[in-house]
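The structure is given below, and queries will be raised subsequently.
Incomplete set of chains, arranged as in the complex.
Chain nomenclature is as follows: A and B, assigned in order of appearance, with residue numbering initiated at 1 for each chain independently.
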């Protein structure tokens, strides 16, 4: 399988392009991760707006360069209807959107059904941890928002889902794997063991994948976002020991990539 | 036009007064900015409480030293009715309140109408970026939560709105401009280019403007809040290169002003 890094030429081009074009990116996400997700997008040059105030889900997905929908947005007042409206509006307008089915398969059946119903609006990228990807494919889920599988255990599932859902599918873990419907796949290495100890890093990776969809194709977008996270995480990890300083250093490294 | 800085005598007095009196300040804001807004108020001596749990909007605006209402509070379960109750309660009780019409004019008509309807409860201060101030005056809005205008392009609009709405109106940008209904205006310079790359700084500036309303008149309050942000941003900017460390240093500088 090919490998993608921050030095891959098309990744470098995508990073420069996002900073230059500074597109408006609209997201529905949960309030645990919203602040970090916005700061990650700002750090890399995008202009994020988050949330489902009255009128937002009908208007913003059409005007945005890309959209991300994090299932756990349902934990605040984002209704299933608002989530659906955002996905449908993006789909109709031709705006690429990223789907992050946080905690799917963890035991909340009603929640899982709402999330699964969004697939018909054809997300450009689906990203999750190994348990979420497994659950989306009909297998076992994880514990809360955490994975009980290693990303390497779901490589075949990632490939199958990419074909079946006609979308780029990305799984994050110690090694990330990304596959597009054509079957082309890549791995991304790097990062740091402290990354999953900072809440919202996975959710922010979904947001950043959307941002790059505004400037490049979805496969390149996913590769760029994952490579940026891997590089910034690795650099921040070498400079810090605890999770407090690591989280700050990680954002800092993203902003100076 | 006069200029206000952190060294202006009445600004210094206001900063000391907030630390001494430590008033309770109540806010309705969005969850992306809520954490930073609370930390900014705590850093400068106020005691913030945020949110619209049952009974809060009817009780807290009357007992608080000041209130801030950030329109994007509508993105969580704060209903238009709760927003209105908070504004009405503050108005009736004579509690000064600050209005921050985040993202007004960005394309969500239903949202814009709800926000505009709050003006009848007479905010003491209205603050926003240049596109939001433009939209509030009937002109063009921005892109999501970001401005597509420079603050210098709306100086006349700021002055007109201050007279028309009988409120202090403040616009933030590379240079901030603040005008009161009498026509007296001031500019505030400083800050750092990294400030708009940290989510919630504008929202937190609205919260801080409210805090100072609990101890001084609204014009002095707005000048003090903007001067504090400009000074802390400038100092933090000289010590940091990326946005991660900048955000921490900015809060740190505010707490030791």
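Structural remarks
As a working rule, a residue touches a chain if its C-beta (ideal position, glycine included) is under 8 Å from a C-beta of that chain, and two chains touch if they have at least 3 such contacts.
This is a predicted model, so every value here is computed, not measured.
Summary of assembly composition: all chains derive from one sequence, 2 are present in place, and the complete complex in the structure file consists of 3 copies.
Please note the rule applied: only the chains that are shown with their structure count from here on.
Centre-to-centre separation of chain A and chain B, using mean CA positions: 32 Å. Contact residues of chain A toward chain B in the complex are 24, 26, 31, 34-35, 38-39, 42-43, 47-56, 58-60, 63-64, 76-77, 247-256.
Residue ranges on chain B touching chain A, taken from their complex, read 30-33, 35-36, 71-72, 74-77, 80, 103, 106-112, 114, 143-146, 196-200, 240-245, 247-248.
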